[in-house]
Each structure stands twice: as structure tokens, then as C-alpha cells.
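Have a look at the structure below, then the notes.
Removed from the display is one protein chain of the complex; every other protein chain stays in position.
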Amino acid sequence: MDSRDEMYGRFSVALAKLEACKEFAALIPEVRTNLVYATGDAKERSDVLAVEGRVTIIGGMPHASGKPVFGASSHMARLMIELRKVDPRVRAGVDFANTPALAAWLEDYCREKRWIFSMIDRRNEPDSIKEEECASMPWKVAEAVRAAGNRAPKIFYETGAIGKEPVSVLVGGDPIEVVEQVCEIARRYADER
Amino acid sequence: MDSRDEMYGRFSVALAKLEACKEFAALIPEVRTNLVYATGDAKERSDVLAVEGRVTIIGGMPHASGKPVFGASSHMARLMIELRKVDPRVRAGVDFANTPALAAWLEDYCREKRWIFSMIDRRNEPDSIKEEECASMPWKVAEAVRAAGNRAPKIFYETGAIGKEPVSVLVGGDPIEVVEQVCEIARRYADER
Amino acid sequence: MDSRDEMYGRFSVALAKLEACKEFAALIPEVRTNLVYATGDAKERSDVLAVEGRVTIIGGMPHASGKPVFGASSHMARLMIELRKVDPRVRAGVDFANTPALAAWLEDYCREKRWIFSMIDRRNEPDSIKEEECASMPWKVAEAVRAAGNRAPKIFYETGAIGKEPVSVLVGGDPIEVVEQVCEIARRYADER
Partner (left out) sequence: MDSRDEMYGRFSVALAKLEACKEFAALIPEVRTNLVYATGDAKERSDVLAVEGRVTIIGGMPHASGKPVFGASSHMARLMIELRKVDPRVRAGVDFANTPALAAWLEDYCREKRWIFSMIDRRNEPDSIKEEECASMPWKVAEAVRAAGNRAPKIFYETGAIGKEPVSVLVGGDPIEVVEQVCEIARRYADER
């Protein structure tokens, strides 16, 4: 297999695991979830594999609306590309809901796992950046890294800005690992609430 | 056909028309679109037909993630039920994007069509209501009606609250009519920008 | 609604009922099922609404592979057009499995319902016709009508030719009626075996 086929295979396995995790449905935000997987030298959106149409909820289960396609994501793809400038080992990511209760729980969970946790306070975002959607991603990633003590975080979230649903993001080296981690979070959080 | 079958038939026709309107894809918000159709005596969510998993974008076209199901919508279904208390002729609705540019354009468009246009300024929302998601719908509908001079509006939108994507809503008596109207908006707006 | 929209609506209702009938899954043949609905003046394939990709089985339930599309069927569409030359009240049809046991059961069932039952014995088919797929439909319909005493049958089946899976066909004036009838057959046959 060439490397894009290899990626497609791992991504398909990861996506099937995500679709099989009932508890994750409760963590899908209004904007829906995406799962992304960047090539080892990703420079632009078309280098990032994602689910076309995002992952929604059908019959109470996570459900990929479309197929895995390179270039299918904009927001999460740009996030990957920026974050990889700080830590090139990061290749995959998934976004999910964020509420104050979940954010507090995640902070404890990350402490237990010894994972770096961070937060982007969009109230700190300069106005000049807010106005242009594409300009805000470098700032957001820089802020998440800065707030984590100049390290790439494992999990981070944004405080909601006006008109923007806050989401949490979990990143890692591989989409299967990332999905297994977010599904464990979904199951633990469902149990403990 | 019994009346739920009749509704399912009209809804399917409407949804096929929405999926065939390429220009509407540009108006699908981050939270995705839903199309809803309430029974003539809708009292609760299960009386409102909607698309399970909402309408997303695949291959550049609007695409229903799942099938039409009674009870598939929460937010838009509650909106229908509240609005029908003011104007029971309202049976169907569709939500779509909102930006300052689109809102201004829609206001002009409504004037041209002699449609009632309204706006919900969520900065006016009492804090006691904001805290509980389900409590805010009666306030929102009341506010949209009040701001339109105590009349049910044809199109209205919310100014974004923190963490909430602003959306526009168009309502009417029938889902086919509502889809034809929102598709005309999508085509006109694409032409004129 | 124009008449094609009206057809699309009734067809969607019929298809949803077929997909909800678990017992029908046992009657889906290897070649898969199609449901067809002809316009009142159908002359060619593009005048017949059918399921693109046919109806298959997913999770033990009948499942439409694609959407209703005018022109999606070849075989069943040609059958409709030919049969309508004999009885223009026929507008809809559905094909399903055929085994010797089911054929015998259907014959009894038709007697009980006072429905005309017929059979096409493809061993009678002239060799000149067999060679060309499209030529055989007029012969098949003529044979089904002849064997039923020069009347359009309600249900008929073909005895298998070499290389051709035998199927049963049920026809009627409307796709919802036709689906309700074939689902009652599926449920009764599942009960009585």
C-alpha cells in the first residue's frame, strides 16, 4: 500500500470504532464531530483526511455522514497543520462537545493520565484576528500551546466566543489511538456523571 | 393515506428539492440545517417530522444524513410548537446560516416580498432563562413576535449569544413551499453577492 | 404539487413502509427487489420511478440502496409499460423471491383474495426472443396475460430459465397499496411456514 492508502485503512478502522461507541453520541456537539488524519508532511487542507459531511447521530449512534476524503475538513485540518508546526508527532485529532462540567472533568482526567491539558480563552483574542476566520487558527494554536507552558497539549478546549460553539479537541499520533482515547473518555464520563 | 403518511410524502418531496439545490449548500450553518414539519395539533417533539442527523454537505450538495423521522429534531421542533401558539397556520420551517451581510440582505428581501422579518437579540435574554436550554425557546419566540409588532414573522434570526451560532429561520404552512422559498433565497443571494 | 412530485411523495411513503417490514427481507431475491411507479402515460423507462441501486438487506431489514429516481429501473420499468398496454389501471409493481413452495402458497393466497394469479413458463419462450433481452418482455407479459385467461394478473411469476433467477411480481394501481399487499404476504408467509 502506498502511504495514502495506508492512511485510508487506519482511518477507516478508527472511524468504525467511533461509530460503534454509543457513549460518544452524547459528546457530539451541535456543529458535529470530525476526525482528521494528516500526512507526515501536511501543508494544506488537501493533505488531511477527514469525514465528508462530518459525524452526526443516527439511531442514537455516531454516524459518518459521508466517506473519508482528503480535504473534507477545513477547521480541524487547519488546526492540525498549525499544531504540527509545534509538535510534528501530532497526526490525528477529533473534536467533541465542551460544557463547563465536561471541561472540569477533562482537566481531572488529564491530570490522572498525565496528559497536557490546555484552554484557549477567546476573550484574549485580538480584535484584528477575530474578524477573519482563517486568521484565528494560528492564534488559537499559539494560545493553547502558550497556556500549556509552551508544550503541545493532548486535550484542549476553547471558551465560547460570541456565535461560536465551544468544542474540545483531543490529538495524537494516530487516528485509531485518538478514537480509542476519546471513546474511553465518553464511557468514563457517562459512568461518572 | 393517513395524515402522517401524507406528511411523510410531502416532506420527502421537499427534502429532495432541498438536496437538489446546490446554492443552498452555501447557506448550511456549522450546526447543520434541519427541515421540520409539524402535525396540525403538534404538542411535543414526537409530533414534528424532521431529518435524523440533520442536513449536511456531501460533494458540494445539501445531503440528508438520515431519513425523515417524527421526533428527530429537538431545537427546531420546540421552535415550531412555540410559534404555532401564536400562528397555528405555521406548520413547517427550515434553519440556515446567518451573517451580518446575509441578515441585511434578508431584511431587504423580506421588504420586497412583503414578508414579516424579525430578529431576536439574545443580549435581551434574562439570565434566569439563559441557563436552561429548554426554557429559552418560549422567550425567543415571544421576542421574535414582539419585535415584529406582535405578528408571527416569516423569517427571523438570532443575534449570536456566547457559544451559540446564530441561525436564520424561515417558516410557512408547508414544507415544499418552505423549501422552494429558501432555495430561491439561496439562488438569489448567490447571484447578487 | 405537480404530478411527478405527487408520485415522489407516494413512492417515498411506500418505500418507507417496505423498509419497515422485517418479514419482507426474507422475500428479497438474489437479484434484489425493486419497487416501480409509472406515470399515467408512461411510454419509456424515464417515465417510471424506481429505487436507484434496488432494495437490498442491511441489518436484517429491507434497505433502499439509493433514492427514488425516474428511470432507475430497466427490467421492472419495461414490465410496467408492457402490462399497462393490457390494463392501464396498473401503475405500480414490486418484485420478490420465487421458490416452488412460495409459488404454491401464492396460488392459494390469490384464490383466497380472488386475485388473478398467473405464471410465465419460459420454456415456452421462442428461441428467437430469448437471445435478445429487450425482446423478451412483450412476450413475457403476453404469456402472463394469456395464461390468466386474457386478463392482467395481480401476481405472477416466471419459471426460471437458464441463468435467470425466477421472481414473483405483484402489481396494482398505487405503490402504497402494492407495498401493503406484499408486506401482508411476507408476514402471512412467515407465520404459516
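Should a chain be cited, it is by its letter among A, B and C, assigned in written order, with residues numbered from 1 in that chain.
In this section, a residue touches a chain if its C-beta (ideal position, glycine included) is under 8 Å from a C-beta of that chain, and two chains touch if they have at least 3 such contacts.
Keep in mind it's a predicted model, so treat the numbers as computed, not measured.
By the touch rule given at the top, the unshown chain touches A, C in the complete complex.
Touching the chain that is not shown, out of A:G9, A:G60, A:P126 or A:G173: A:G9 (per the contact rule at the top). Within the complete assembly, residues 1, 5, 8-10, 12-13, 16, 67, 176 of chain A touch the chain that is not shown.
On the side of chain C, the interface with the absent chain consists of residues 30-32, 52-54, 56-59, 63, 65-66, 160-166, using the contact rule stated above.
In this section, only the chains that are shown with their structure count from here on.
Looking at chain A and chain B, no chain is in contact with each of them.
Among the chains present, the centre nearest to the common Cα mean is that of B. Superposing chain B on chain C by their CA atoms means rotating through 180 degrees, a value rounded to the nearest 5.
For the pair chain A and chain B, the distance between C-alpha centroids works out to 29 Å.
Put simply, the C-alpha centre of chain A and that of chain C have 49 angstrom between them. Of all residues in chain C, none touches two or more other chains.
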